[in-house]
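First, the structure itself, so that you have it in front of you.
The other protein chains are all here in position, but one chain of the complex has been omitted.
Chain naming follows the written order as A, B, C, D and E, and within any one chain the residues start at number 1.
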């Protein structure tokens, strides 16, 4: 490919430039801007979670939005070894963008690995964090109650939010994750209550997924979610 | 083997005729008839779920019976590409047999893939369908309350009814399935309340089961179920 | 799909009818006839080796041709359990077609499993059989010397002809098979000396190929072979 | 190695003598005695569960203690084929030691395989046994209520106590085991209420764990548990 | 089982006593003695290579014999950690038995790991050792020329003699091993020239063999070898 973007039927493919992460991210941002200009709903399949800082940046000319983030980790690292654009930083970078009104992270666990500095930065920013067991106990509805009905919401799903046996195909598995139905319920509430303006589903890694069960989960969850989004849009138009 | 059936110690083996599905089904039916003539309880290990339409047909000279069917799918397809005897049709074919009094399907999910026509046919027939989450919420007892005590029941278990991480070894996995204990509880209620007249356990596929966990689940579940059936028979005789 | 054949860009897809082998074979034959009518070179990716009896049958209106067959087995079984159209029979069925002038089978081994009757039938028909070690010792050139230059040749490659470590993804592996270069050399001689009129590459089975190495071998070998065929055609046109 | 024990940084390694189980057990006992003499908390990574009868024996000069045992099995076999020191016997052997005040086994299931004799011996000894489903229903707190606050407790964790999909890497998987959080909750209660004097985590078997998920579970659980133990010790010192 | 030996149709099974290697070996010896008393040809499937010192010992009342040993290693270790009956020692122990006339080891490689002492002991004993590449270059015939025609020969095959890609299922793989045909040729020469009085095929380990390719190789090689042995016996009787 010569340009950064190409269309393959109904898919838009943005070039990953091997060994040049920054240019890859720039291409991803440009691709999402093109999708938004075309009036479509971007549904982005990753890829490394770093991509989210680019795809969220692409909404800078759009009205403000919330981020709902499903993940085993906070992803709020400022920099590591001088790198501020890595897969541990997408929520930190997003928090710095003026069109992002707030971030809700559902599902983190085993948080002893989070640095105190990054944790405090998330608190200061005002991230809404509900650990996996909190979400499990209070349910999907309560976990999203703090966001008003009808808000514009961008959803970022890291496949490591799921429990390892149903999603082994990722590099950073963490025991004790979401079940298929828990995520389905969260996403149904999101589709019912908010205006979903973009989605990314990231960190599915085929070399760690020989049986394909993780890819199947991502596909099933995505089909369910896309179905819910358009079903709710139709329902709202009628109402 | 020259004939369709042979005995190997305590097992009866019915020939699968490669590339001749109809004759394979005829052999299976003949084998189950032989088992019934011998006064035994047929416990059939599949094989493709198509086998059920043959093994159920073998009960045509027996008193009427119900079918309790555990599956991720309805299996109520009339025909696909001109084939009416496939693994998506065993319950449809069974519904057409006069000795089958009713069909209860427990565990289906992600039913967007079911055609409206087949779904309506199941409704018109009067299939009792409880989706996986319905069974999970209401429990085993409630899911079988509509069948009277002491009824004759044939049980058909498709291994894809179970959750994929405990039963990866099948060709049509569907996320969000039964746990080991949920099936165990259903089968215990079946053994306690009904007269079990036959069982099939189908769709275990070794090439998809390199670690053997699925075969082990099928064996464990079958041992538990056979134990319950004969335990309850003994209890009833005493009573 | 409603009809038996459909075009997907540059590929022609023939419907496999689950549980109806004979109709599947009829569809495959019809698909190859369509390709021949369109003046293309059919390059068929299987599927079960049974398909070859259908794809070879599709040449009945074409000038006579030889078959060069790479396989761990003879595939010359007349019938098994009353089935004469199975994956052990493609060469037997082909030998009965008047437009097939001769059959050369390269690579069989461990032939103790061949029935005396089928072996004698192959001898009576005049099959040219060179076992794997014979081919290894005498080389590709000598193994094909008995077919005259410029003959029309159909090539049928069963992936079990290869050594199991490079082609684990098939249901009937047989230790001691061809190396990648041995098959490459045979196919280069075929392309140089004959007019290749059709090819099938069969028995690649993804469930037995978790790492994808077998699919990669089939792709690599096919690319090399297609390249050789068209390179030689161009060379001959120039000459 | 020439002696039975060596130090590698912070780890103490006790020689397993291939084909000499008794000497291996003697070495393990000697290693734990050395750790106790050094005033450390032994945290033992197995290995076959037989090791526990040696590591528990090493506490013979210490004040009496309870054993809390997480396992899919009772491990109370007296002898099998004349062997009384096997991996089915660690709790039986421990029950015979005067410094062991009591044994609590949490998590056994599918107990039809337990011999009546061994079961009765456990009852006579006074083992406190709570099956997996009993623990699941009553919770971690209730499952340990019978042991007084502040008691000295040795914990023995057989990885087969966990559910097979999160712990496939062991030789004796048993469907229907503990979740990650259930064990985490049990161990947190243990750390909060008792004085933990030793731990073993056994039966992780890498050849059955190609993806490493079992090793990761053992590591995660151990880190959590060690953290809890020292956190509670610090809290108690302050109080 | 109560006794050390039992018959299961045509197979004789000798009890492995878990955690009691010496008694297991005694049982194996007793089993082979029973087979010899019954006038059969013992064909022993292991198991750990330690078994060979027991099965060879069982021939003490028989006429003297040679051992032909295929292995990636010498297996001539005197003792390791005080254990003299381990899987590194079968040839050393056999060399001490008066009914063993000589030992020929074919296939060792990467011999830097052999201790000088054990290597010298093998030389002093008079072991005939041909490394893998020596056998490859000189061929099967030359590698066995030093044993006279008609000698009684016991064959011990460690599956690690084969190349890892065709025999991954063993605990001590060593790159650069025999091909299927190289072993087949060696065993054909053995069958043709000697009186085979016993065979063991050891170290196949299913947990390391998820695809079953190693088991298939052992089965194929054994079938070929048993066929050759009885074919040659028949031929000799006729001559």
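Quick notes on this one:
Please note the rule applied: a residue touches a chain if its C-beta (ideal position, glycine included) is under 8 Å from a C-beta of that chain, and two chains touch if they have at least 3 such contacts.
Every value quoted in this text rests on a predicted model; they were computed, and no experiment measured them.
Seen in the complete assembly, the chain not on display touches A, C, D, E.
Only one residue from E:47, E:90 or E:168 touches the chain missing from this view: E:168. The hidden chain makes contact, of the residues A:15, A:29, A:118 or A:200, with A:15. The omitted chain makes contact with just one of the residues A:86, A:102 or A:165: A:86. Residues 165-166, 179-181, 184, 211, 213, 216-217, 220, 223-224, 227 of subunit C touch the missing chain (whole complex, contact as defined above).
Contacts to the hidden chain, counted on subunit D, fall at residues 210-211. Interface with the hidden chain, as seen from subunit E, comprises residues 110, 112, 133, 163-165, 168, 173-176, 208.
Here is the rule we go by: only the chains that are shown with their structure count from here on.
Fewest steps needed to get from subunit C to subunit E, stepping only to touching chains, is 1. Under the touch definition stated at the top, subunit A and subunit D share these contacting partners: B.
The chain with its C-alpha centre at the largest distance from the centre of subunit D is C. Looking at which positions face the partner, subunit B and subunit C present mostly the same ones, since more than half of the interface numbers are shared. If each chain is reduced to the centroid of its CA atoms, subunit A and subunit B end up 40 Å from each other.
Centre-to-centre separation of subunit C and subunit D, using mean CA positions: 59 Å.
Shown for subunit B are the residues in touch with two or more other chains, namely 165, 208, 210-211.
By the contact rule set out at the top, the touching chain pairs are A-B, A-C, A-D, B-C, B-D, B-E, C-E, D-E.
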